[in-house]
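Note sheet for the following structure.
One protein chain omitted, others in place.
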């Protein structure tokens, strides 16, 4: 008997134009582990306006840039970052 | 009959360590034309302390850098520049 | 220390914070709001940030720069409402020699622009407002943690 997959709750933050398109700045997502940042973003895509996100958006995990294949754990903070425009 | 060579008076300025070595800041040199900056410097070398000048010092003619083969004319101001140390 | 600031950036203060008798070369950069962008007249703008990450990223850039060159550096980014001419970013690098000061200052600015999660909303003379996309809509290149 394989163990039932663990479900993990993560928080997803949206900013600037992405927050406007989805009308949300923060979403709590629960999904079975193992999962990646890309998998979390795919869940965000299912929300109204979510299909406007680019195929591979810039992402951060716990305040650091990561690639979409980075694994996530319960309690992680994932951010979907529109094109940066500092300076 | 070839014309007698014209003599030209030029002023030579010395600075910083070169002025200290020769004990002079300004020398009036008279020499036959045509002549070059290098030729003027060779006259300065004959003065006491003049042999301390490097074989090919940095030179300026009328407030602009020049090479030693630049021709001089009467009234020119020639400067013998120790290694520059600005900034 | 807060590296994101909603107050005007103080370049003189940043310079004083990194200068020392041993560091004779000080290179600095100030990026100010321009009055035009892509042919449109800009009246003012608003920077927003993912603040905790922006602070962390700015601090990482400072630490990387100081470990890579023998320099003391200061880096600040402004958030909130800015008028034309206001400084959005200030970077200062002080080093014993100018090569290092210039290289470190340049690194601070390039990395801040590339990595700090800050977004800019431009307010134009025609009344419109837009989020600026410096990539022109290109597919983002994923950034690995540095």
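In this document, chain identifiers A, B and C correspond to the written order of the chains, with residue numbering beginning at 1 in each.
Assume a residue touches a chain if its C-beta (ideal position, glycine included) is under 8 Å from a C-beta of that chain, and two chains touch if they have at least 3 such contacts.
In this text, all values refer to a predicted model and were calculated from it rather than measured experimentally.
Although it is not drawn here, the omitted chain touches the following shown chains in the complete assembly: B, C.
Within the entire complex, the positions of chain C that touch the omitted partner chain are 11-12, 15, 19, 21-36, 84-85, 96, 98, 101-102, 105-106, 109.
Residues of chain B in contact with the chain left out of this view: 13, 15-17, 20, 54-60, 63-68, 79, 81-87.
Note that only the chains that are shown with their structure count from here on.
Of all chain pairs, the one linked by the most C-beta contacts is A-C. Between the Cα centres of chain A and chain B there is a gap of 75 Å. Chain A and chain C have centres, each the mean of its CA atoms, that are 26 Å apart.
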